[in-house]
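Structure first, commentary second.
Yeah, one chain of the complex is gone here, protein chain that is, but the others are all in their spots.
Labels for the chains are A and B, by order of writing; each one numbers its residues from 1.
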Amino acid sequence: MWTSFLIAVVVLLALALVFGGLLGFAAERFKVEGNPLVDQIDSLLPQTQCGQCGFPGCRPYAEAIANGEAINKCPPGGESTIKALADLLDIEPQPLDAEHGAEQAKRVAVIREDECIGCTKCIQACPVDAILGSAKHMHTVIESECTGCDLCVEPCPVDCIDMVTIQPDIRSWSWSPPEPDIIATDRQGART
Amino acid sequence: MTQLWDFSGGIHPPENKQQSTRRPIQAAGIPERLVLPLQQHIGEPAEAIVSPGDRVLKGQMIADVPTGMGVPVHAPTSGTIEAIEQLPVPHPSGMADWCIVLRPDGEDQWTELHPLSDYKHCDREQVLQIIRNAGIAGMGGAGFPTDIKLRPRGDRKVETLILNGAECEPYITADDLTMREHAAEVVSGMQVMAWILRPARCVIGIEDNKPEAIAAMRAAVQGTRIEIAVIPTKYPSGGEKQLIRILTGLEVPSDGIPADIGVMCQNIGTAMAVSQAVLEGKPLIARVVTLTGDALHNPGNFQTLIGTPVSYLLAQAGLQGAQLNRLVLGGPMMGYTLNSDAVPVIKTSNCVIAATASELPAPAPEQPCIRCGQCALACPMELLPQQLFWYSRSGEFEKAEHLNLFDCIECGACSYVCPSSIPLVQYYRYAKGEIRQQQAEQLKSDRARERFEARQARLEREQQEKELRRQERARAAAEAQVKKQAEAEQAVQQADTVDERAGKAALVQQALERKKAKAAQAADTDAPPPANATEDSQPLPDIDALEKQLLQAQGKLNTMQGMLEEARAQQADNVDKLERAVAKNHDRVERAQQALTDARKVLAKQSDAPAPK
Partner (left out) sequence: MTEYLLILVSTILVNNFVLVQFLGLCPFMGVSGKLETAMGMSLATTFVLTLASVCSYLAYTYLLEPLDLTFLRTITFILVIAVVVQFTEMVVRKTSPLLYRVLGIFLPLITTNCAVLGVALLNINKNNNFVESVLYGFGAAAGFSLVLVLFAAMRERIAVSDVPVAFRGASIGLITAGLMALAFLGFTGLVAV
């Protein structure tokens, strides 16, 4: 009886060792370097490099998401970005995390040129180099390149930068979705 | 008999065309004000080339498109430019856009015209330029610049030229009456286009509910090789892709244009405009507009100047305001509701429907989809409207795009047949808009990322360059130090043989020379200072420079001391730092004084005795 017990234990141990060795070898053989997922996540983020998510730029946040960070921290991206990220990673979309800011209409920075003193502090702050100008010369924001991240507002010593909401234009107009479901019984007040 | 094919789907709504075909085309006349939007075509908006106060003649160009795709705008009658401002334009959004306001003077005076009746002996490019400068854009509704359409890209040769005389949408009869009354001009216009394109086959497709138009056109094409094809009445057989299928059996590829398969489709009104532009030199300044609907006393077709306000036209057609419930620009299937009758008629406006409440009732409430599949049976583009609906509604735009959402021509056949009254086309328009917006945003964010990465690269590069320069300087300084040691040793050696004092003075002098030379070359390279180890040529020490140095050092010392006292008074943290700084400056002052005294001595010695050696 003891022999069979011993044999059983030995067989199991042997199996375990063999399999362990196999797995160890496989682990080396199939080693994975880097993380291409980060690129895919990064391409979905709005690239404003504003830092509202708590990370110093969009790429660091993309890397964090690849490591399990929550996907609802990006206000400039808003609902559509959260949904796209949820689709990519096959997780549940969550509402935007309020402590990182609320989603606002697209804005651009505008410099009040009369007040600009040419200190270049805003130029150094802009993450996409959307401000034109040099020391002691007029600064101005290139509207088409401005992402509305508002990182330039803080450094300005004379506080001459405004964040202006982009007004809807006949060329940027698009159809709105049809009114939500109002079936006949709703009209009669049957919905509870 | 021309061979005809059929397209799948389609519907047969009531035609309602008889109301507006009882009378021939009437002239609408000249209104009080003409409002001419600067963008009546696909492409870049035109820019005004006149200013308020200018007097213009009929047919004079008043706006042109300097760069990019577009066609110019002309004054429909003579008068004065009143203003250039933002006014409501015909657009589903109801928003405003830049317009030129023209106040007619009633004289209707033409500008100088340059007809080209002998166009066949001219350069093709010249004729195309005439068409462009006449401001002709597709008048069937799209407004694509006709000259560009008549210039298919290099490898595409048009073998079949089609004129779209189908006019399948209910209520609209503008093309019908144009064919009846201006058949000759339509044919000559087609001949101009055929001369430009050299197609193998020319055919005009007309629906069989227009017998008079068919007869008129048949008479007009006698002696030409243009075919008249009578096609069965079905909506939307006037859709470009559907008409091509009917007349040639060919299918326009998804995401492609008819020129890809060697076919081109033009509107009847456009053909007439081309004829007038080339053969009479007249730009596009008027078009036939159908005014119809039960709220009108005299519905019919009106030859209207571009820019005429819809309100003026409605008055011409005898609008009964009390009965008016809805104003539609375009047809009942593809048109949109106007919220104001102040909008002007533009090159692409073909019909205005003044409907009563019973004629075009409010749409029934949307009910849940019962998945009956009628919409798929009706779709002329063989799409899956039901699936497109589900995906558009739930925001899964990627899947909708995958199911060829952008091939939808928004004809409205699916919404027409839906038993649950679901406004399907609204959903598709919304989905298309969202997808386009997303694509634009994606482009923008990709660009922002590129700029960001470029900036990071630039900062890094600057950092590296700075680092490199710093190392250079450090290396140069080390070399100079070594050299100085070597020279000092040399000088000391030599000084042993002479007066000790003189030697020391020489050392000081050398140091001073080197410092001056270094200061002179500080802006450029950090080359080692010129060797001046030769004792023979010993320039006089610069007393002034030394005195200045002493003064500077003293000044600095005073400042430091002041700061130290302040810091002490405020019990600041940097008291000990300042103390050290004061001590350092004190040393500096002493050294400067010493240097000065030494230099003075050297000078004194030199003035007494010859150079010491």
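As a working rule, a contact is a pair of C-beta atoms (placed from the backbone, for glycine too) under 8 Å apart; a residue touches a chain by one contact, two chains touch by 3 or more.
No experiment lies behind these values; they were computed from the predicted model shown.
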{"item": "Touching residues (missing chain, whole complex) on subunit B", "value": "368-369, 390-391, 393-394, 396"}
{"item": "Interface with the unshown chain - residue positions in subunit A", "value": "4, 7-8, 11-12, 15-16, 19, 22-23, 26-27, 30-32, 35-37, 40, 66, 88-90, 181"}
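Convention: only the chains that are shown with their structure count from here on.
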{"item": "Whole-Å gap between the CA centroids of subunit A and subunit B", "value": "28"}
{"item": "Residue numbers on subunit B that touch subunit A, as the complex places them", "value": "89, 91-93, 95-97, 365-368, 393, 395, 423, 426-427, 429-430, 432-434, 436-438, 441, 444-449, 451-452, 454-455"}
{"item": "Of subunit A, residues touching subunit B in the complex", "value": "42-43, 45-49, 57-58, 80, 83, 127-130, 145, 147, 168-170, 173-179, 181-184, 186-187"}
